[in-house]
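Note that one protein chain is taken out, while the other chains of the complex remain in position.
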């Protein structure tokens, strides 16, 4: 079930939830970062910080620099492709000689492609970079779990820039290339570089954290420019990860070198709940993407048709952060006192924090409702009020009747009115025969249970 | 050993411990709930909230509504018992037709019997109900672990009422049926019910959280009215749970659908320590009741004869909350500075918080001393000063003599005076031959060690 996270330091004020919008924008040379800030401290209570990034032109390569992982991607410059692969010794021997761009070869850690709808797992402390090699701007939304068990400091979100600079992480902090902090002499010595090169590296950089690559990147990348579907490769990758991971489970590199860190959540054919009249819901949890086990987060993607209702439910073991990618919904949230703490239209670009165990009811608006929910548990569980596998269905009818002071007939009606439907209902829907499948983990496990 | 719990937010003031009594009483139609409140913040430091409940007349059925657990208890109305069991399809098909009380059948999740002396495990976020079907009033005491790793919010205790209402949870909060929060229209749609029925469900309910069932509950319950011993059934249940649980360990339902959640702690024949002159002590930890592993709590029941001494000891990996069910004891607690932070008579109905590693010595009063201790670890460990398996016995005599500036003769006396006794001593007892067994986990493990 749930795994421990670092708790909030003081009492959460949750008498009133508010939608959040990005309020602080930081411009970089080739994109921008926008921070969701919040005077009511809801994100502090959730133990996360959230930001949205837009990267101009060209989309989707990610690099992780994981200590202990080998440099398995080797690169030969165009024209040098016919050369036989040389041993690492020969390779390095060569670097002292004068050789221009033509003969230079490179080797680096594995890089991975990503595309729209992908979830990227970025473990704390692991250096990371990304490059937009697509044709359209790239937009990402990041939930950083400052309450993670891997964070041994306070709940502040700290981002270390290994290069470039950033203005405005958190409140008003600027952060620049951390190498700028060191004495030039120390840096030059430790890099084995000239003082001049060390000075270049330490030079102030006004480009921000997102920078333009003028000619595009030349990378050792199996798929670059081929436009191949990379799914099969991904699967293979994961399988290898699984078998290797079995040997030892002690280090970051054992866990992450060969494991899958990216998974698509927006493929309709992979939906967990599908109802042609109501929409679809897809959950990526650690059963589907094993690396989520280590960051203790998961995500749910919902694409709801207009007027679809998501039955009242609560998250047993996580908070939820709902970000609207398209459309709108009227969302109601009830707290432990039975009071409405949120009852508003939630619109595109807005973020809503729904605390653990708070009860939610959603009704998609006229344009439908598309969202991505981030949950603070890698295997989130929820309880729903009605529908198949619900609270009402599990209660004896006498208990329902007595609890709500209603007749047996009415209790029966409550228990079975939506009994063959699961999570998504169409308002006043006449169709009783449509297929409805279960949501995410609960469904999978119910099947396994049989 | 210990598992992580959410910590206290700030410094614990523990210079002086105080007995606690229920100070806030909330009356319901069919019972009352009393909250142990505390101005000195001891319970906040312990990371728990405690309340006592009394449920009038008729004792002991508990229902858990666990997401993903099937409705395995099926009910046929009297007179309909001879009918063959119909398939679920037929069953649900029928519910649209007019049929009165006589022909109505029900299906619900498993319900479980409980009786005096039982410990009930209630996982966070799981909907729960109970019904007193006995002849005497039912009294329960609940320790809610607000520091649980499953709680991702602050340390406030939040109780969600799915029906009924409650006044006074925590400080002065009222809580009512959370369905009252939603717009009637949204609720009706999502329940597939008429607006009239939704309005009934949302009607204010002054009965509180404990309500009268006029005619008693008709339940699909294998033991109802038969007066059978339900022990064998419980055991079978647990075994099934064990084998099923082995398949997968990812979800609440895998853990809880088939596992034992109730265990008796007051059966003298199950005692862990027994001394006919001194009394008995029984511990229910996660080795005995596996589901305690998930809530990280355990309990110890003590029934001590008058003037029995519980040797100085401390809890290595948990706090302890001692509630007196009968009699009294003179209890002394020493802190890390060697100062007495508690030295009073502890009486029936009182609660005492004993912090982790604080040293305790108990002497039962003239009427004996019966208590239940709740410990904030599912496998609690303690160290005792003397008696078998003690600190003094494990120390070289020279270390004892030097440390306490006493002679070898005296060191020897300290080490061996109580060497064949374990945890319970009679004051000035002459009997050296009485059997004494070890307390709980320590004893079991010592045996396993050999």
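Labels A and B are assigned to the chains in the order they are written; within every chain, residues are numbered from 1.
Definition applied: contacts are C-beta pairs under 8 Å (C-beta built on N, C-alpha and C of every residue); 3 or more make two chains touch, one makes a residue touch a chain.
As the structure is a prediction and not an experimental result, all values here were calculated from the model.
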item: Residue among A:24, A:54 or A:180 that touches the chain left out of view; value: A:180
item: Selected residue (touches chain absent from view) among B:31, B:47 or B:125; value: B:47
item: Among A:211, A:277 or A:340, residue touching the chain not depicted; value: A:211
item: Chain not shown, touching residues in chain B; value: 1-5, 7-12, 14, 45, 47, 147, 286-287, 309, 311-312, 314-319, 330, 332-340, 343, 355-357, 359, 361, 363, 376, 379, 381-386, 389, 391, 393-399, 402-406, 408, 410, 412-414, 416-420, 425, 427-428, 441-442, 445-446, 448-449
item: Those residues of chain A which, in the complete complex, touch the missing chain; value: 4, 6-7, 9, 63, 65-71, 73, 75, 92, 95, 101, 104, 106-109, 111, 123-127, 129, 131, 149-156, 158-165, 169, 173-183, 186-187, 189-193, 197, 200-201, 203, 205, 211, 213, 217-220, 244, 247-248, 250-255, 257, 294
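Simple rule for what comes next: only the chains that are shown with their structure count from here on.
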item: Distance between the centres, which are taken as Cα means, of chain B and chain A, whole angstrom; value: 38
